[in-house]
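Omission of a single protein chain aside, the complex is shown with its protein chains in their original locations.
Right after this comes chain A.
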């Protein structure tokens, strides 16, 4: 029983990490149809930014978060302005271009920071565990779960309760008509891309105590996050949340029943089958495109 509870918690913890990474991706993909393979590198940049802030300025991760968000968001903004903006009418090519950007970012980090693994301390207040019976939950992981839910809520509010969100939804539905009403679609796209990148940065900063920080850390994450987005359905925030819980828990469950690798293989196979039968994901949005 305890084993199962602990696995459920491990699954939730993984789901929260996936959710934070996938959320930015879902927003970018949903809003502009851009498959951003550089997203993993944004996560990696966030992790390195957190590391740099901790080693050179002595910031704890939580204090560093707003700075990390701004830094990675501005990198995203520049990339959108210079490269991605020219490729909106060629969705397959955005896959390739963003992969190229990913290679460049990875190599830049390797050149200027080095290829060796970096270590970031978790915050002092959140060290330690909560134990309920046999269930052991690390405080930091609980914090990450709560924080990911907060980000989900904030993104949802941004999309539905602000003027910017309204403009974004208008542009998603019909770019030409929105431009007729004086909405600057280009501008909206840039900000959206920057926001998605910033979220990836935050995710990267938060996972530094849990993962090892190396230049290639993003490549594995981006594939998983992508599957979450596709399974969840195009541009659906709630879908992304559900899919990340589903995938996180399924991975934890299969890992317990089989082993880690076979668990991952089983989840991937399940996802392939799911995409085949529901290519629009579990929660397709109803907007016409």
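Some notes on this structure:
Note that in this section a contact is a pair of C-beta atoms (placed from the backbone, for glycine too) under 8 Å apart; a residue touches a chain by one contact, two chains touch by 3 or more; residues count from 1.
Methods note: contacts and distances are computed from a predicted model.
For the chain of the complex excluded from view, the name given in UniProt is "Amino acid/amide ABC transporter membrane protein 2, HAAT family" [choices: "Peptide/nickel transport system ATP-binding protein", "Acyl dehydratase", "Amino acid/amide ABC transporter membrane protein 2, HAAT family" or "2-oxoisovalerate dehydrogenase subunit alpha"].
From the options A:143, A:226 or A:254, the residue with contact to the chain not on display is A:226. Here one chain is not drawn; of A:66, A:91 or A:128, the residue touching it is A:91.
Across A:108, A:177 or A:257, the residue that sits in touch with the chain not pictured is A:108.
Chain A residues in contact with the hidden partner, per the touch definition given at the top, are 35, 83, 86-87, 90-93, 95-97, 99-104, 106-108, 110-111, 219, 223, 226-227, 230, 261-262, 264-265, 268-269, 271-272, 275-277, 279.
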